[in-house]
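Shown here: the complex without one of its protein chains, the others still in place.
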Amino acid sequence: MTSSVGRTCWAIAEGYIPGWSNGPEPQLESHETCCILNAGDRPANVELTIYFADRGPAGPYKVRVDASRTTHLRFNELEDPEPVPTDTPFASLIRSDVPIVVQHTRLDSRQAENALMTTMAFPVD
Amino acid sequence: MTSSVGRTCWAIAEGYIPGWSNGPEPQLESHETCCILNAGDRPANVELTIYFADRGPAGPYKVRVDASRTTHLRFNELEDPEPVPTDTPFASLIRSDVPIVVQHTRLDSRQAENALMTTMAFPVD
Amino acid sequence: MTSSVGRTCWAIAEGYIPGWSNGPEPQLESHETCCILNAGDRPANVELTIYFADRGPAGPYKVRVDASRTTHLRFNELEDPEPVPTDTPFASLIRSDVPIVVQHTRLDSRQAENALMTTMAFPVD
Partner (left out) sequence: MTSSVGRTCWAIAEGYIPGWSNGPEPQLESHETCCILNAGDRPANVELTIYFADRGPAGPYKVRVDASRTTHLRFNELEDPEPVPTDTPFASLIRSDVPIVVQHTRLDSRQAENALMTTMAFPVD
């Protein structure tokens, strides 16, 4: 019944990991997040590709989201094949072998008080 | 004329009830909100399912939105079948028996000044 | 060429005019805004209907957006047929006789530092 919630390819044109933080970690550490919902009954094998302004793409970064689960993935925790640089604009493409829903959120705590922003990613397919 | 404004299934991949607040309640209490508009001429029977990172889904939570009305539902006020835990990432699926429009908003007042974010939910159907 | 940019009916499920402000007016006065772009070559006759939690809808509020112009409409400036109450959740439906694009923004300056949020409205048709 919920086996087809979402799409299999999503894009986020904005991306930026702030270079510093204020406040208690991990809650108020500056972070850029890709929230993935897999409401279906099969696990999702997800691959992220990261695009930059002045070099070729990085990735694929592989993430598994189990059936009926959500993963709030922090870009600064991606390490394989390479970490995502801080203080550097990027964009991302998220592909999955089953339908998922993707939302983009940033918490920026570079100044004393934090700032938040969010948007649904763009469904490509 | 306005009997088909919106969709009957919506997804929000982001979800998080901040663990603490600053400022006068209820306006500046930290909250995660699911805004529902029923612009049609029949009441909407809405069911929410909450997804987590490391356990099975909770719900359904049942909410009724009368015809030509809006409900700004705070996730921290959901109690039946179980409260939504704070300081825990989640996602949600919102189903209705008539078309509705769903928007997601967070007010985070964990630090001295509040932060806001909003996005339209993703129309699944 | 740009005569069909957008849609003729849009919905915003979130709406709230903060009850107070900090900072110099009008830039930092708390406000809820409905940004309308008319990129076409004919004027847009726009009608807004406001929905509430516990009473019937208000409106229609009539606004004209000239061809090739944008209007950033503050809900707190609507007066005819009645002002929009502050500190009260609402939602809105925006109809136009020609295609337009609608985006929702809030600046909240109730605390010493302002907070911002924005999203595209939902295209109903």
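So that you can tell them apart, the chains are marked A, B and C in the order they are listed, and the count of residues begins at 1 in each.
Just so it is clear, a contact is a pair of C-beta atoms (placed from the backbone, for glycine too) under 8 Å apart; a residue touches a chain by one contact, two chains touch by 3 or more.
As the structure is a computational prediction, the values presented were derived from the model and not from experiment.
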| item | value |
| --- | --- |
| Selected from C:Val84, C:Val101 or C:Val124 as touching the chain missing from the view | C:Val101 |
| Hidden partner interface residues of subunit C, rising order | 2, 5-6, 23, 27-28, 33, 35-37, 39, 68-72, 101-103, 105, 107, 109, 112-120, 123 |
| Those residues of subunit A which, in the complete complex, touch the missing chain | 9, 11-16, 18-19, 49, 51-54, 56-57, 87, 89-91, 93, 104, 106, 108, 110-113, 115-122, 124 |
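Following the convention adopted for this analysis, only the chains that are shown with their structure count from here on.
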| item | value |
| --- | --- |
| Subunit B on subunit C, rotation in degrees - Cα superposition, rounded to nearest 5 | 90 |
| Rounded Å distance between subunit B and subunit C, as computed from the means of their C-alpha atoms | 21 |
| Centre-of-Cα separation between subunit C and subunit A, whole angstrom | 30 |
| Per-residue multi-chain contacts in subunit B, two or more chains | 112-113, 115-120 |
